[in-house]
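Notes follow once the structure below has been shown.
Let's look at chain A:
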Amino acid sequence: MNRHSLTRAFSLLIRRDLILAMRHRAEMVNPLLFFILVTSLFPLGIGANPNLLQAVGPGVIWVAALLAALLSLDGVFRSDFEDGTLEQYLLSSHPVSLLVLAKVLAHWLITGLPLLLISPLLGVFLGLPPAGIRILFITLLLGTPVLSLIGAVGVALTVGLRKGGMILSLLVLPLYIPLLIFASSAVDTAAAGLSVTAHLSLIAALLVLALSLSPFATAAALRISLS
Partner candidate 1 sequence: MFNNFFHKLASPKHFYRIAGALIPWLAGACLLLALAGLYYGLIVAPPDYQQGDSYRIIYIHVPAAWMSLFIYMVMAAAGAIGLVWRMKLAEVIAISSAPIGASFTFVALVTGSIWGKPMWGTWWVWDARLTSELILLFLYLGVIALHGAIDDRRTAARAVAILALVGVINIPIIHYSVEWWNTLHQGPTVTKFDKPSIHISMLIPLLLMALSFKLYYACVVLMRARCEVLERERSAGWVRELVETK
Partner candidate 2 sequence: MTLTEFLHMGGYAYYVWTSYGITLLVLVANIVIPLRQRRKLLTDIARAARRVRREP
């Protein structure tokens, strides 16, 4: 295996996915709009009491991010599955886990990054203090890759199924729960003015765990789904 060709394959995959996404720019906006919409639903649903909104704000934004990520995940492997490219990944001489990593990185750039960038605005919507918004940004920076990585395993398991989308949520949402707990608690704590190093370290630990294990799990799942 040529290391030069592996890095080429890796960057080629990312570039291809980015270019494809750019061609359908309207579709890129959908998860973002969903994120903003869902977050905005909460003040409408529970009233605009600033104290209440500030109390539920971190949790609400994070739940909305989870759902938006979930919605966008289905596309990670679907088009490749449908036109047979996925089988080519498995047949190539490159380790599938690294190809998977490239796909997941591209997915994060296309969907996670926009969520991250719009989050300060949503923090303002729900009345979070500046310290809270800063930590919200950092938790999303560390956390959205985790969402993509863990989600990829679920997608790989359901890519061949007809009603894959519904089952995907059932499979993946329980796995998102620890991240949700740590992240929303971090923002709460930061809004109260306390130190959040412990929280952020835990989220970083989750990221490292996901980065090291999920590509292998995803690769194995893809092999099984395409067998």
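Selection rule: all candidates are chains of the complex that A comes from, given by their letters.
Operating definition for what follows: a residue touches a chain if its C-beta (ideal position, glycine included) is under 8 Å from a C-beta of that chain, and two chains touch if they have at least 3 such contacts; residues count from 1.
Only a predicted model underlies this, so the values are computations on that prediction, with no experimental measurement involved.
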item: From 1 or 2, the one in contact with chain A within this complex; value: 1
item: Of chain A, residues touching candidate 1 in the complex; value: 153, 157-158, 160-164, 167, 170-171, 173-175, 177-178, 181-182, 185, 206, 209, 213, 217, 220-221, 224-225, 227
